[in-house]
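Here's the structure we're looking at; comments come further down.
Missing here: one protein chain of the complex. Every other protein chain is in place.
The block that comes next holds chain A.
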Amino acid sequence: MYVAVKGGEAAIANAHALLADRRRGDRSVPALRLDQIVEQLGLAVDRAMGEGSLYDKELAALALLQARGDLIEAIFLVRAYRTTLPRFGYSNPIDTGSMLIERRISATFKDLPGGQLLGPTFDYTHRLLDPAIAGGEVPAPITREADVEQAPRVTDMLGRQGLMEPDGDTDPDREVGDLTREPLDFPLDRDLRLQALARGDEGFLLALGYSTQRGYGRSHPFVGEIRIGEVEVEFDVPELGFAVSLGRVRVTECQMVNQFKGSAKVPPQFTRGYGLVFGQAERKAMAMSLVDRALRAREFGEDVVAPAQDEEFVISHSDNVQATGFVEHLKLPHYVDFQAELDLIRRMRAEHDAADMKEAAE
């Protein structure tokens, strides 16, 4: 009998043993190695790192394996590990302008300094299932010398002509907020908002970004630029007096150029929507930049009429680890509360029946 779940301890242990068995699956099939996951399921690893807010491919791969491929569960595992790590300090801002570019496209200019570089993209592939992929060998890639040409950011080029709003007016000496160390306090500044979006659920942000395109908080966006590649992470060491490199991380940056805004004092200029995500995560970076722009409605004096423009709504619900926990907690026992509701509804029905009887008798 389920009552009070007698022997809960043994039941839990057994369930977890079964889980471990199902995770491994048929023992005659070779077990996945972490390097196989890192190399061949790279975008899943990237998503676990991005939304898990921890740049470590091997750990993300382990999380994916342990989660049986369930991405949100993997993200949860990564987050729960991340939160136990000591905090030594904050790195310097990364410079995406000097990125080692693997992919870089602009939808606003046909050609531009640094050129258009398609890189490893699904774009323009025909989505036909390819049986040759399963077990097939892929020829070694052809390589050539990298171009030395610099690829300045599109928004910087527009900015120099005064056509693009400046990149925020935050004091560079101001300490950046940290949503993992301080409770969120609405309304948020843009730094915290971008942090929340960067670790926000890809599907949720995708749907919200999509909604702005369909008229719920329209912002007339153009992809100024998407760039994917490695950037150096530098850390100021006070004892040394200069910054040292901690290594490189791959990031995806999306700069959305949105319709202009002007006022009596400021001439018309384009406005920005910004997306930055760990790894190769173009869909997420684009959705993030759409939502970032939508959430700046208040700043530009636009009417807040659509869900994507509503900061409390978006940021309070964008974290999939929180969302999945609370939705799934409904499967925990609630019989104490349900009993209270049962009791009330029975009393109300009894009164209702008594009133009916009385009416019939009259």
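Before moving on, here are some points about what is shown:
The definition used in the following text is that contacts are C-beta pairs under 8 Å (C-beta built on N, C-alpha and C of every residue); 3 or more make two chains touch, one makes a residue touch a chain; residues count from 1.
As a working rule, contacts and distances are computed from a predicted model.
The complex includes a chain that is not drawn, and of the options "Polynucleotide kinase-phosphatase", "Ferritin-like domain-containing protein", "Alpha-D-ribose 1-methylphosphonate 5-phosphate C-P lyase" or "ABC transporter" the UniProt name matching it is "Alpha-D-ribose 1-methylphosphonate 5-phosphate C-P lyase".
Taking the complete complex into account, A:Phe186 is the one of A:Tyr90, A:Phe186 or A:Tyr210 that touches the chain left out.
The hidden chain makes contact, of the residues A:Arg23, A:Arg68 or A:His334, with A:His334. Among A:Thr108, A:Gln269 or A:Thr324, only A:Thr324 touches the chain left out of the display. Residue positions on chain A in contact with the hidden chain: 3-9, 11-12, 58-59, 62, 76, 79-84, 86, 180-187, 312, 316, 321-322, 324-329, 332-337, 339-344, 348, 351, in rising order.
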